[in-house]
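I have a structure here, written as structure tokens, and I will follow up with some questions on it.
Showing chain A:
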Amino acid sequence: MRDGKINVHYVTRVEGHGNIVVDLKDGAVKELRWEIPEAPRFFEAMVRGRSYADAPHITSRICGICSIGHTIASLQGIEAALGVQPSEQTVLLRKLILHAETVQSHTLHVFYLATPDFLGVNSVVPLATTHREDLLRAIRLHRLANEWSDLLGGRTTHPINLVVNGWTRLPAPDELRGLRQRITEAIPDLEAWVGIFKTLEIPNFQRETEYLALQRDDEYAFYNGVIASTDGGTTPVPQYREKIHEFVVPHSTAKHARAARESFMVGALARFNNNYEKLSPLARWAAEEMGLKPICYNPFMNNVAQLVEVAHCLEDSMRLINELLARGIKEEDRSVEVRGGTGVGATEVPRGILIHEYTLDDQGTITGANLIIPTNMNHNNIERDLKALVPAIVGQSQEEITLALEMLVRAYDPCISCSTHLLNVRFA
Partner candidate 1 sequence: MTDQGISSLYQPTLAEMVKIEQLTEKEKLFTLYLKDGRDLGHRAGQFVEVSVFGIGEAPISVTSSPTRNGTFELCVRQVGDVTRALHRLEPGSIVGIRGPFGNGFPVEKMRGKDLLFAPGGLGLAPLRSLIQQVLDERESFGRVIILYGARNPSELLFRDELAHWEARDDVELYVTVDRGDENWTGHVGVITTLFPEITINPRNTIAVTVGPPVMYRFVLIELLSKGIQDGNIFLSLERRMKCGLGKCGHCQINNVYVCQKGPVFSYAQLKELPEAI
Partner candidate 2 sequence: MMKPKIAIFDFGCCEGCQLQIVNLEEELLDLIGLVDVVSWREAMTGHSDDYDIAIVEGSITREAEMERLKGIRQKAKVLVALGACAHIGGINCLKNFFDMDEVLEYVYGKDAGHFDTIPARPLSAVVPVDYAVPGCPIDRREFLEVVKALLLGKKPPIPNYPVCVECRAKGNVCVFDKGMTCLGPVTRAGCGAICPTYGNKCEGCRGLVDDPNLDSHKEVLQEHGLSVEQILHSFRMFDGYMEVAR
């Protein structure tokens, strides 16, 4: 197809609404837009006037898939504004529940939303007959992740008991031991899926770009760190504005972003490219098996990087649980001294770096907020990838082109609901 329009009205099997509009003329791209028509929800505006304590529960509702990540970024932002240092136990438990979300989200995306593409079906449902055993393994992993967040946070989505400076309910040691046991038992399911992915044909498409991710010296960073780039250099989180620039484009209710180059990518592949050295042994094995090596410039490999991260999270969680059990679970004082100030929190959620910034007055009332959502950071990169991909496949039929474009978008696992709750550039 060398001439004509492709209009994918709502890419399916992604979280939220996004359209792809392509206009081809003589085999060249006349116009290509990645449109986000999703209704914006104005969380930054909504939290104003609320108590600092409400922020995590309100912003959790930005996104059903990464509600734990939003809660944690929000807690970090508020705690930074209040000058509160959460205890080691609090942080260990937060890391553990954040892993639950990463596994939950990655398995959902890799198994339920992306795999149907690789196997040539329109949803996960047909797999119930054609790939029953594999699907049951996938379901087991996904359910483990769900029950893991149920156990720690009260439910799979919008966790209940994570509050500023602590937890309103702590897991019992026996519960943690049970969880560790179940994680151990889940590893064969993961290994089996690594085996499956090894055999899948992943489109070979390369476009060099910049990758940003949080980084730490002591571990593969999820909970916190400094902003690192594959182009070199690091930026402390509070100075995030010096690195990440956001701007509005008319065809999208979600903002776009750039860093040093014209666009950049965040998410599993970005973390992998920046922090490969810190992956757990099981994760490195998985990467090797599936042929993923840093630095990888193929966005379709994001799915593979997600599977590698699932391996990492499972293994790292056992370490976290061991540490928690060795320390013993204790009730701690959660009280905080309220004061005014501004604070930034950043955490790696399944789709990349999530930044929450808050300003509080002396009573602890929120007067301003700025939330930067990873999918926003990727929109620009998605659009540029799409533009780069089309010329390479322009000889194919309209259906094939459409499918390839959709698959590319899905590979990013964009969480569009999230990304339509934009920042305010004019920070109060």
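The criterion applied here is as follows: a contact is a pair of C-beta atoms (placed from the backbone, for glycine too) under 8 Å apart; a residue touches a chain by one contact, two chains touch by 3 or more; residues count from 1.
Picked so that all candidates are chains of the complex that A comes from, given by their letters.
The shown structure was predicted, so the numbers you read here are calculated from the model rather than taken from an experiment.
Note on chain A: across 1 or 2, the candidate touching it in the complex is 2; the others do not touch it there.
Listing the residues of chain A that touch candidate 2 in their complex gives 10, 12-17, 38-42, 44-51, 54, 57-58, 61-65, 67, 108, 112-113, 122-125, 128, 136, 139, 142-143, 146, 153-158, 160-161, 163, 167-169, 248, 250, 253, 417-418, 422-426.
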